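Input: a single structure, listed below in structure tokens.
All protein chains but one are shown in place.
And now, chain A:
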Amino acid sequence: MPAPKDAIVKPPPFTYHRPATRFEVDELLGEYGADAKLLAGGQSLVPMLNMRQMSPAHVIDLGGLVGEPSVPVWRGAESTLWFGPLVRHVAVEKSRAVLEGAPLLSKAMDMVAHPPVRSRGTFVGAIAHADPASELPAVLVLLGGQVRVRSHNGIRTLAGQELYAGPFELTIAADEWIDEVRLPPGRRSDRFAIEEFTRRDADFAVCGVAATVREVGDVLVTALAFFGVGATPRRFELSAMSSDDITGGQLDLAVRELVAARLEPHDDIHATAAFRRHLAERLAVRAVRRAATSERSTE
């Protein structure tokens, strides 16, 4: 028997738009702004619509944009990695350019959802969705990435860190949108790790942390970005340490201080603030040790 039309997904009513160019998106957002939502891979937006958690009057589907690259590409003299608005998670996961230029992102993408979600969800969509439990905004911020924001009034570029106003909330205006995300080229000597704690495989993280370790002379400079803990992703640097400090108790102390001073964990049914603080500490120590003792990313 064929599936009937009255299937049980039931978003509230909206007007559907399918622009073909970025300019048309600018125009539509200029007109409907706060009443509109962009639709990228739909993996976050569509469930929210079906659960009637939001009811935008207009949905603007980016899926019809013509000529958008489906994979991340190298661009510019600096060899920056560029991600267009229709690059799906699966394309990032499989990208050789990402594996070479931002191997941390390849690793992180492994942790994002299950294959069916990755085959539709987009990288830029996840960056824009601003879920504090997502790996991807943390990676963007840790690696010093940028986002290009546009509207009918023009184009501007923000540092990743400047994009986030709060959980699921961006600093950009209602008529602005993100048409590109850029990651700077990594240094060959950089080492990295990402650790997360999830209740089930491929769930959003209860708590997670990405770490990079860079050799500067004979000390190691460590940077961390947490996710699942705190409202927005931020990049923290630990004071330089020797590799002995990192394998010894010095690291534990430094991390504990950082977590106590800078993180504001929240309570939910999966973890209390105290447990999140504990997890943040233990996962950060694990990540840094693993990064410090790992092979260099590319030789």
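One rule holds in what follows: a contact is a pair of C-beta atoms (placed from the backbone, for glycine too) under 8 Å apart; a residue touches a chain by one contact, two chains touch by 3 or more; residues count from 1.
Definition applied: contacts and distances are computed from a predicted model.
Trainee: The complex lacks one chain in this depiction; which UniProt name from "Peptide/nickel transport system ATP-binding protein", "Cytochrome c oxidase subunit 2", "Amino acid ABC transporter permease" or "Dehydrogenase" does that chain carry?
Mentor: "Dehydrogenase"
Trainee: Given that one chain is not shown, which residue among A:His58, A:Arg120 or A:His270 touches it?
Mentor: A:His270
Trainee: Touching the hidden chain in the complete assembly: which of A:Phe123, A:Trp177 or A:Phe204 does that?
Mentor: Hidden-chain contact among the options goes to A:Phe204.
Trainee: Kindly note down the residues of chain A that lie in touch with the hidden chain.
Mentor: These residues touch the chain not displayed: 1, 3-4, 6-8, 10-13, 51-52, 114, 197, 199-204, 206, 269-272, 275, 278-279, 282-283, 286.
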